[in-house]
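Here it is: the structure, laid out below.
Note that one protein chain of the assembly has been removed; the remaining protein chains are unaltered in position.
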Amino acid sequence: MTIGIGIPRADGAAKVTGRALYVDDLRPEGCLYGATVRSERAHATVLAITLDPSYDWTGITLVTARDIPGRNLVALITEDQPALADGVVRHVTEPIALVAAPTRDRALEAVKHVQVTYGDLPYNLDPEAAEGHPVAIYGTDNVFKRIAIDKGAAAGTVAGIVHEGTYRLGLQEQLYIEPQGMIASPREDGGMTVIGSMQCPYYVHKALKALLGHDRLNAVQAATGGGFGGKEDYPSMVAAHAALLALKTGKPVKLIYRRDEDLRATTKRHPAIFRIRSVVAPDGRLLEWTASTIFDGGAYNTLTPVVLSRGILHLTGPYRCENVHLSGVAVATHTPPNGAFRGFGAPQAMWAVERHMDRIARGIGVDPLVLRRLNLLRDGDTTASGGVLTDTGGFAVLDAALAAAEAPLPPITRHPGAGTNHARGRGLAMVFHGCGFTGNGEAYIKGKVGLELRGSRVTILTASTDIGQGTETIFPQIVAAELGVPLEWVDMAPHDTDLVPDSGPTVASRTTMVVGGVAQKAARKLREALQAETGLATGDIATLLAARTSSAPLRVEHQYIDDGSVQWNPDTYQGDAYPTYGWSCAIVDLDVDRDTGEVLYRRFISATDVGRAINPVLAAGQLEGGALQALGWATSEEVVLDARGCMRNDRLTNYIIPTAADAPEMVTLLIEIPFAGGPFGAKGIGEIPMDGPAAAVAQAIEAATGAVLDNLPMTPERVLGAM
Amino acid sequence: MLTSPAPVHRARTLADALAWRATHPHATVLAGGTDLMVFLELGSANPTSVLDLWGCTELRGISEDGRTLGALTTWTDMVRHPALPVALRDCARTVGAPQIQNRGTIGGNIVNASPAGDSLPMWLVTDATFELASVRGVRQVPASAFWLGYRKTALAPDELLVRVHLHPHAGDRLHYRKVGTRLAQAISKVVLGGRLRIEGGIVTEARVALGSVAPTPIRAHHVEAALLGKPVDPAAAAAVADDIAPIDDIRSTAAYRRTVSANVIRAWLEGEAAA
Partner (left out) sequence: MIRFTVNDQDVALDAPPMSRLLDVLREGARLTGTKEGCGEGECGACTVLIDGVAVNSCLVPAIQADGCRVTTVEGLASDGRLHPVQEAFLRFGGAQCGICTPGFLVTAKALLDANPHPTRAEAREALAGNLCRCTGYQKIIDAVTEALAGPDVDAAATSTPAC
């Protein structure tokens, strides 16, 4: 059995020896280098694009929107975002033109000599002013999506103790360590191959098909240096640009973003504002919960409606309430579009919910832990959308985390140059996270996985990529376990759309739970195919293989089947919002420096219901990495925009993510409450670690200093100001 | 990524470096590269020629007694030197992270004259002198007279910083504090150096210096004056308001720097008062 074992990752040897090839490591023969001319204005008409006559343009190719053979758009949910601005720019850094040159230096230099003449237009950067703003960005009212969910008695009709709060948070950058990059190469059949850093090869394929007007193309994932959502949709843009340059020059073109460009131009976590009004009984029982939100989508739609959707559906937190009113709007502003980032709206909602729970606890004088335990959802409870919960792990993770927190803290490290005037605090947060796509997303996408048998080797064909989370290891574990064969018999085909079927995107904590389940069923099909071929009834693969007379490869494919277990109405937002939920409890111990407001993390404990850990080492790695992203979001990661909406702190020296010295020692507990719909019981875990830590930190800061912080990030400046 | 085409003169001796410098006063001086290479990457430096001092081994290292530090002394050299006070070694440990400490030099930190330079307040509070050399000769400039304005120093165009001299006094209490947002790879928002001489329970000499709160690293003369002639008085920290002129920038706010400057001085003095 290969399930539940922390075997080393399949791509590990290549990664520790430097052999793994990322896109910038590839250098096709005759490769040119691309660079992007970007808008310097938030909103303007592009009056002219001219070439500096004093610059030597020999060997340099310019591409503008006119060079697009198909449709000028980055095809995703809606068709509003152009690949290259045509006549008007709607946010700073919007791509306007492209250059290709024989060297990277020349390409970067040439960009500076492409002169864009703008006609300035009025613009709006403020999401709270966006809806109905006189300057239209999207549609007539600048609203990308509006959602409302109501359950129980009409709002404002329930009597009890009322608390109201407003909670805000800003942009967060994914900060994959490998910047965005893509190489496009013309194919001999007149088509195009793109290879690069991406989560979703078929998203890229879809975008290129619309752009180029044909589908003689394939998208291939290179080793990818982190994604976290940042390489869900944006690679379609990079691929589109590389492909346009390759098309015009007839040569392979490599387009790698510099870090500063990546920070300024690519998608980030949606900023949001929440207002929550709660009504509780004197003991803290939730009687009514009314919450509304505004998400800032930026200038184009991208994935914003889906992000808002997940945000709203998590806006009760993991708590039971009979009378719920949730509403939200995602609006357009003249800022770079925001997109997917681990958690996809849920971390924003969970921040607001957990801060509000602390407000209630403070208000009625109840221990925040007691308040949470009192209201925690359990099996049989219904969610805001009316879905009935099963496999709930709230109490299990809460108790496990609290037990672990009894252990003494790790010894204090003396940091050179640091102070000692510290206040100690502990904070706790409880979260749940819907696993997989919202509602009937899977029934809509219908992901496929193929298996190909050659001799005794089984190759998994899937578009689900490994971006560090371990797909290359976990899928073979699932398939080997299902077939009862040694792990060494199973491998993965390259993630090339010419070779693998569309398994759906690598997002939403769905890869192991949903696509892994499809792979498991494909393995069953392979066994059945062998049984049919050999006429044997045995399930033993070795016996079946020995009985095979044909040496021909055997290929099976399985497609996700909607078994009706998820009932969801996307129009009314009623039903099962998710196939199941993960549950997690975060407990952080920290010191606040009373003189500076700096937060020093001492220990971070998480207990997370993972359903079943296919690979406990990789699972813990996901939870720990996500937790540190959340701790960075809590106290140091802040995107600072200038008056045009352009990121000012566009360097790793001033967009501050934690180092190893800043990170706490982590205790990571995997709690297994199996989900019947997942392979061997697995639930999705990729995103849930992002949800709880920030709120736990806020509670800990409050416990240590009395400072109440309702906005993220809680930088030293804000902490000191609130003390 | 924009590769500089600048030619490089690799000096092997100080004499060679000074002679070349005399005829190339506009050349950019290179030591460990940890600042210059960033400037090149950002496009904020565009040297026509470069004088590389890295091969001048006579400028490297710290004397056994810890009193003389060559300009090419790296932070790692400082961290490892047993004769240096802990506060100076701590200071070196907070510069960037090990890769930067292995390559960055004290000379580069001093000459680049960033107001946020981590080590600069320490040279002020130790009354360090900087040995500046040219073909014309050698002169000693006290640290307090070296930084003239934002990234402006007392170096003449043909001069190089060659050594830093410390003048330790037994029993002096030296302090270092850095406030950065993270514990490594941090550019200081406030950096504090302090030195007290306490004789018979009375402060007889006080040096307080701060970085990142003015266009240059500065001495907090008002705080120093408030400390002298009495037992250590943490309330003296309040006087720093008259010493500093912090600004809002990408890393922090003037208000934060103001409050934190006073707080970290007070915390240090409270520690000294209790010692």
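Lettered A and B in written order, each chain numbered from 1.
The definition used in the following text is that contacts are C-beta pairs under 8 Å (C-beta built on N, C-alpha and C of every residue); 3 or more make two chains touch, one makes a residue touch a chain.
What you are looking at is a predicted structure, and each value in this text was computed from that prediction instead of being measured.
Only one residue from B:Glu41, B:Asp158 or B:Glu270 touches the chain missing from this view: B:Glu41.
The residue from A:Asp11, A:Glu442 or A:Asp691 that touches the chain not shown here is A:Asp11.
From the options B:Gly96, B:Pro115, B:Gly194 or B:Pro246, the residue with contact to the chain not on display is B:Gly96.
Note that of A:Gly4, A:Pro28, A:Gly575 or A:Gly621, the residue touching the chain absent from this view is A:Gly621. Checked against the hidden chain, the listed residues A:Asn649, A:Thr668 or A:Gln699 yield one contact partner: A:Thr668.
Listed by residue number, the positions of chain B touching the unshown chain are 1, 3-8, 10, 30, 32-34, 37-38, 40-42, 47, 50, 52, 54, 76, 93, 96-100, 102-103, 183-185. Against the chain not shown here, chain A presents residues 6, 8-9, 11-22, 24-25, 27, 174-179, 223-228, 258-259, 410-411, 413, 467-470, 617-618, 620-621, 624-629, 651-653, 657, 659-661, 663, 665-666, 668.
We take it that only the chains that are shown with their structure count from here on.
Against chain A, the residues of chain B that register as touching in their complex are 1-3, 89-91, 93-94, 97, 176-179, 181-187, 189-190, 250-253, 256, 259-260, 263-264, 266-267, 271. Within the complex, the chain A residues that touch chain B are 104-105, 108-109, 258, 415-421, 594-598, 600, 636, 640, 648-649, 652-654, 656, 658-662, 715-717, 720-721.
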